[in-house]
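Only a single protein chain was left out; the remaining protein chains are all shown in position.
Moving on to chain A:
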Amino acid sequence: MRVQPVTICEKALILEALRSGKRFDFRGLEEFREVKLVVGAEIGTAICTIGNTKVLAAVSAQIAEPSSMRPHKGVINIDVDLSPMANYANEHDRLGSRGMELIRLLELIIRDSRCIDVESLCIRAGKEIWKVRVDVRILDDDGSLLDCACLAAITALQHFKRPNVTLEPHHTLIYSEYEKAPVPLNIYHMPICTTIGLLDKGQMVVIDPTDKEAACLDGSIVVACNKRREVCALHQSTNLVLSTKQIERCVKLAMSRAEALTAVVSDVVKQDQRERSAFKRPDGFAITAPALILTAGTVAARKIVAPVVKNEPDVEQRAMYQPSIVLNENPLSVGSVKQEEVDNDASISEQVEMIQNSVGKVEVTETQKSSTISNRKREEKEVDDLLSGLDDDEEEVQTMTLGAEEPVQDVTMQEEEEEQPNLLLAKKKKKK
């Protein structure tokens, strides 16, 4: 489905509100939405929500062969799925320009800023490396998608632990989590992404715009920063003209945000670790759903009485019974065969008509459908008769070479000879 543009009056209303410093979700212009961060029961999963935007990230690792260019470095792959579930403007299995931008920026922030130590992901140089895969699933889309996706991915990476391995001379041993403690990834820094919307040629700053606000704004600038006061990515998201001063201001805003969120991410991960080390069962994503809706857990267990099971039928009966199932399994294909047969009959009857016309002498009294076979027989008989008659004629010609009425008989013979190829032609057609 195509992107529905915001109506003119709605756009005017939103812009008017923004210009007077108000927003529809009761925020100030430089106020962020509430960020919720939850790590899953499974290692290396996280859900992040910013307002209504919701993103799930899951990290997994597998052993793979490195590329010949980088034989001693691990690989980090990022996969983004923008399903139509999140926003009906998204197309199934296709990243639009928005999706492409999202995936490219995520790669830029997570891979190209070198926040993960890829050298430590090497097991055997040139032979075996860890291939870490970050799956980002957009569950709900309401603006600041990149911020949310980035936060979820970073949290999932922080939470993730790869299996421990030891090297033997000819093979690698991979341990399960019960044998040897899994190893977390080496993460140097956490880039946190911030989307800043701009209005009136960059004069007004609207932080963390929702989907509708973003559609009304001139454009936005995306800044990724880390705790060490470094800018990891800077991207002018839409076509707008800015001054360098405005860009620097946006970077400063993003920087304070990054410091606050880095603390949140490490808090969440640390708390989860503490709970796990105390053998407390992790809550997982269950806490993201409101407790009132979760009623399945309160149902009392009931005793279920199973009905008495009869003896199985005899083996012979089953053997007899099975083929019928097999036959009935494909009602569609059976139907199609029947259709073909009907078609075949129709074509045969059509051809028979043609033959009748070409022969001109054959009379058919029966119905077309039933007479197909008898027709064929009759034809054969006719041909035989004709051929035998021909033979007779030839004999006659041979014997009566000097007869008085020779020309007349010759004419009849020619007529019959003309008919013969016609009939053969018809037969050929029928065979086709």
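Everything that follows uses one rule, which is that contacts are C-beta pairs under 8 Å (C-beta built on N, C-alpha and C of every residue); 3 or more make two chains touch, one makes a residue touch a chain; residues count from 1.
Quick note on the criterion: contacts and distances are computed from a predicted model.
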Chain not present in the shown complex, as UniProt names it (candidates "GPI transamidase subunit PIG-U", "DNA-directed RNA polymerase III subunit RPC6", "Putative exosome complex component RRP41" or "Glycogen [starch] synthase"): "Putative exosome complex component RRP41"
Residue, one of A:N186, A:T238 or A:Q271, that touches the chain absent here: A:T238
Touch with the omitted chain, as defined above, among A:R19, A:K127, A:R229 or A:K270: A:R229
Given A:S97, A:S176 or A:S277, the one touching the chain that is not displayed: A:S97
On chain A, residues whose C-beta touches the chain left out of the figure: 97, 100-101, 104, 107, 112-114, 225-226, 228-236, 238-245, 247-248, 251-252, 255
